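Structure first, commentary second.
The other protein chains are all here in position, but one chain of the complex has been omitted.
Presenting chain A:
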Amino acid sequence: MSQTLIRRLFNQACSRNIFILNQSLLSSHEPILPGYIGLRNTSFFNKLPAEDIWRGVTAVSNAGKKRGRGKGSGKKVAKDLNKGQSIGFGKCGRIWPGLNSPLIRGNELINQQKLNENLDRENGILKLRDSMGSFKLMKLNPIDRGWSGSKMPGRSIGPPDPVGDEEFVSFDTRVLENKIVFIMKGNMGRKRRYSVLSVTGNGNGLAGFATAKAPEVRTALRKSKNRAGQKLINISLCENRTIFHDFRTDFGKTKIFCFQKPDGYGLVCHRAIQTICKVIGIKDLYAKIEGSTNIQNIAKAFFIGLMTQRSYQYIANETNSNIVQLQKTRNRFIDVKGMPFPNSTLTQNTQEIDYMHFTLGNQIVLQRKGTVPFYVYSKGHDLHQFKKERFRNQVNVRLHKLVNAYD
């Protein structure tokens, strides 16, 4: 568009020049003599004011603004480099009669004179330029940044606003999704709104999530945060750090398999589930998503799975068996997790019920055996292993000598 505008203005200027020349020829009746004809060039640089020209550099048109272009465009401000400079006052001080001094002082005519050099002028100009507002990108701490760049998903937006005198103590809200949605109206055309999905929780088993829409991002974030605070769900945590058992859950086309993991495992899962777990207080989890990774479906499926967990007591009553956990960190000590009610008669189960079968409900995940290279079963590999056997401990010995090299 700029090129088109420049070309149109240029053509207009050229046409005007020709017109002026023709007019001067027609108006005179004398023969044309060679002489100097004064011309005044014209373009948009001397037709538009400075504000309009600078707006073309630092701003975005309304059409582009509607399309969501020009991120951070409102923050840039042009610097006026002419501040602190005037014609007639320069680095070498000089009296120019009529320009920076009067022509006549009393009855005397003033002539040009040379004054002392102005050594601080350049520093003054630079200081004046620095004192103008400078646009500086805010440095975002890597811990506070979200999943990608400076985008909102994954970032924290604080606790929900207090309701009356009740405050959301130790709550934290994180954005899961921030997108632009358009709706068509007969009288207004395409109308843009921001849709925000956020999850809030106290890190101790109380959490909620909600979606909100608003014409502005800030408004949508605030609405989503406060609405999530009104939709809290109580979720039981096993040992205050993980889920009670492996489960499978789905919503729409999204299917999630969640597995209980020991202390110190961490969160090995989709980033949306990781954010939800941090807000709820889950610290050790492995989750695998099959199907669509739509964020709203992930959040709904995960929350449904957490809500439909079964406690050890419930499972014990349902199966009429004791639930026992063998802990390897305690030398395979037996920890009784749940026992059925005493009035029921425990019978020896004719078929052994597998715990994983019971919790995952006939949706067992196949643990595929790792494939070995093609040469493992060959005669050459056997010979290679036979030759290598006598050197099998040399690496450990060398490492041991490195570690224990002391006097």
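FYI, contacts are C-beta pairs under 8 Å (C-beta built on N, C-alpha and C of every residue); 3 or more make two chains touch, one makes a residue touch a chain; residues count from 1.
Here is the rule we use: contacts and distances are computed from a predicted model.
*Asks:* The complex has one chain missing from view, so what does its UniProt entry call it, picking from "DNA replication complex GINS protein PSF3", "CLUMA_CG016281, isoform A", "Acyl carrier protein" or "GH07821p"?
*Replies:* Going by its UniProt entry, the chain not pictured is "GH07821p".
*Asks:* Touching the absent chain in the whole complex: find that residue among A:F45, A:Y314 or A:F333.
*Replies:* Within the whole complex, the residue contacting the unshown chain is A:F333.
*Asks:* Among A:G124, A:P162, A:P262 or A:G361, choose the residue that contacts the chain missing from this document, as touch is defined above.
*Replies:* A:P262
*Asks:* I'm checking contacts with the chain that's been left out. Which of A:Q85, A:S148, A:Q325 or A:Q385 qualifies?
*Replies:* Among A:Q85, A:S148, A:Q325 or A:Q385, only A:Q325 touches the chain that is not shown.
*Asks:* From the listed residues A:F44, A:F89 or A:Y355, report the one that touches the chain absent from this view.
*Replies:* A:Y355
*Asks:* Which chain A residues would touch the chain omitted from the figure, given the whole complex?
*Replies:* Here the touching residues of chain A are 245, 261-264, 319, 321-331, 333-334, 336-337, 339, 342, 346-349, 352-353, 355, 358, 401, 404, 406-407.
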